[in-house]
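Notes follow the structure.
Missing here: one protein chain of the complex. Every other protein chain is in place.
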Amino acid sequence: MRTFVLKRILQAIPILFGISIIAFAIIQLPPGDYLTTYVNNLRSQGDVISDEQVKALEEQYGLNQPLYLQYWKWITNFVRGEMGQSFYWNKPVRSLIGERIALSMLVSLFALVLTYAIAIPIGLISATRQYSFADNLFTVLAFIGVGLPSFLVALVLMYFGNRYLGLSAGGLFSIEYMDAPWSLGRVLDLLKHMILPALIIGISGTAGTIRVMRATTLDELSRPYVEAARARGLREMVAVLRYPVRVALNPIMSTIGWQLPALVSGETLVSMVLGLPTCGPLLYTALITQDMYLAASFIMILSTLTVAGTLLSDILLAWIDPRIRFGGIQ
Amino acid sequence: MEVPASSPQNTPPSAPPMQAQEDQLIAESGARSIRLLSHRQLVLMRFRKNRLALIGLATLILLYLMAIFCEFIAPYDPNRRFQGNVHAPPTRLHLRTPEGAWSMPFFYRVERKTDPSTFERVYAEDTRQRYSLRLFVRGDPYEMWGLIPLDVHLFGSSDPSVPLFLMGADAMGRDLLSRIVYGSRISLSIGLVGVCTSLLIGLILGGVSGYYGGMVDDIVQRLIELIRSIPTVPLWMGLAAALPPSWPQLRVYLGITIILSFVGWTTLARVIRGKFLALREEDYVLAALQAGAQPFFVIREHLLPSFMSYILVHLTLAIPGMIIGETGLSFLGLGLVAPTISWGVLLKDAQKVQEVALHPWILIPAIFVLITVMAFNFFGDGLRDAADPYSQRT
Partner (left out) sequence: MKSRFTQGSNDMPNNNILIEVKELRTYFYLTEGVVRAVDGVSFSLERGRTLGVVGESGCGKSVTARSIMNMVRKPGRTVGGEVLYHRRNGDDTTEEIIDLLKLEPMGDEMRAIRGGEFAMIFQEPRASLSPVHTIGTQIVEAIRLHRPMTKAQAREHGIEMLRRVKIPRPEQIIDAYPHQLSGGMCQRAMIALALACQPALLIADEPTTALDVTTEAQILELMRELQATFETSIMYITHNLAVVAEIARDVMVMYMGKDVEFAPVDAIFHEPKHPYTIALLSSIPRIDVERDMLATMAGTVPDPYALPKGCPFHPRCPSRLPVCSQDIEVPYVFFDKGHRVRCHLYTAK
């Protein structure tokens, strides 16, 4: 087990390195450099900036150095928590993104939990009552739900919510809790506001998980060990829940790896539609205003967290399934 | 699917053994030739049984016909502004006259008034004069595919001065239906172009990776893992934001396609690699190599044909993701921008809930996207089930 964990962690390192390169490339890609944009911005606001000041800023960010040195400077600072300055907000990036990343991850994880909480029981019911009315209904729903773009669903739901329920645009907090310090009330308020966005973000994943769960459970239910468990006198529920479901859950767990990036991805778009105070809107403004340190930090951190999540889920999976733990199957 | 071998149970046991053997042989060879001949027919047969997949296919054909003949199908020039028709609601078509008689579809001129007490806009039909919906009317001139100058449209209003907005008008008084029809050309084609680009990259990298294995394979695998571990939307957004605003639209279109393929190729490459790995071991490939065939020749002549259907299925299922990607980016203003027309660009108007609440019809492009995505999924699923009966419906 320990070697397995070590191996997986070692595998994640080159991936993180690659991500940092891509993030850095995103800083570098826009035409002209961000300093020019920044200076132009300041000048257009009437500030007087001398060429010496520009030079000094160039020094500070190492812009006159070769690319690899710039990268090195950026990544070492980044690892130390120095993510640079947001030119647009004129604040350190770190102070801007902390809570938003946390909320983004929270909403994504909540969506993941909801996805499983909804999809696993439904998939199970579908499989154990194959071809019943409920099974057919869920199968059709899941069929439609797979691949639906969540932000469009959000858009349509927003309209109906506004039209028929009088709901105002999303957000994650009620007005009275907007800037309040953390308290039990605020947490509950947050949870209440998170349900709908999480449901929307999870639509596609839920539908997919229902289909996987149904198929694998059906597959497992026809295996001899279920029959053997029945022949031993186990209750039907126990025979189904303790044995095949345990096995059927494995492929579901192993999909966390690709569910997470998809959820974070969906969250980014949906949060813009619903106006959630998470990464999406800020990343969007950062990209529009070419506030590249901010944008790159978002991409870097979101990706890193996703990689970490995948890593955790892999370890979890190995812990659940002895066949992987002992290298029986790969 | 098992071809039922004709059972020899009818052969009387008293029949001479020679005869029985012969019968057996004939039955067997018959079964075999059925199997050889009809793989494609079997796939078609299974596909035809799948009603959802057929509906998906029919929908797609209609949508793509619309994209191909958009100039003809759109009732108006998508950029024509109708004065006094800003945010005009969808025109109601009537089939019965006020007297209750059935009639060809007709409509009334709509008048906009402001409610004096609530200041809300209200629309009232002016029932004094009926206008009818006509087929093949002359209207705004256009050049079919930029080549043939024409002015006949599939349908339109009987009176050119009274416009027909089947799906309402936008903030500049332009006919939304015409814009959706024109937008389909870009939105639907970007999926195809994007998938082809992905396929090209996927084929090269996946094929090389699966064919050579070893180091090359390792590198490509890590690359795929890397790209797939980054949340797609932020990555797309980051890359799209890097496209210079000064670029002409065609180049932006290509740029977006490449960005979408940047992620899209990974799935295809995995699929292709897996197939290559399995096929590499096949005897006939080894035999061809042994006989001195060039690796590229082997790939083209032996490996490619054997998994065309497999690739086709994956391509079909990859297209909707691309369409959604374009829509999302343009919706945010990071992809294509006006004056280019795509469904995403049209949806940009729907970003604000207040706008949508007042003019819900600006959401109609979203419905087109949803229908397209579902049609592709139904079709692709049906194709997969038909091509591989043993695959699970997951």
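Letters A and B name the chains as they come in the text, with residue numbers starting at 1 for each one.
By our rule, a contact is a pair of C-beta atoms (placed from the backbone, for glycine too) under 8 Å apart; a residue touches a chain by one contact, two chains touch by 3 or more.
If you're wondering where the values come from, they're calculated on a predicted model, not measured in any experiment.
Set against the missing chain, the residues A:24, A:71, A:87 or A:243 yield one that touches it, A:243.
Of A:5, A:218 or A:234, it is A:234 that touches the chain left out of the display.
Hidden from this view is one chain, which touches subunit A at 223-225, 227-236, 242-243, 246-247, 250, 320-323, 326, 328.
As a convention for this text, only the chains that are shown with their structure count from here on.
Separating the centre of subunit A from that of subunit B, both taken as means of CA atoms, is a distance of 27 Å. Within the complex, the subunit B residues that touch subunit A are 52, 222-223, 225-226, 228-235, 237-242, 244, 320-321, 324, 327-328, 331-334, 347, 350-351, 353, 356-357, 360, 363, 366-367, 369-370, 373-374, 377-378, 381, 392-394.
The residues of subunit A lying in touch with subunit B in their complex are 14-15, 18-19, 22-23, 26, 29-31, 143-144, 146-149, 151-153, 155-156, 158-159, 162-163, 168-169, 208, 211-212, 215, 219, 258, 261-262, 264-266, 268-269, 272-273, 279, 283-284, 287-288, 290, 295-296, 298-299, 302-303, 306-307, 310.
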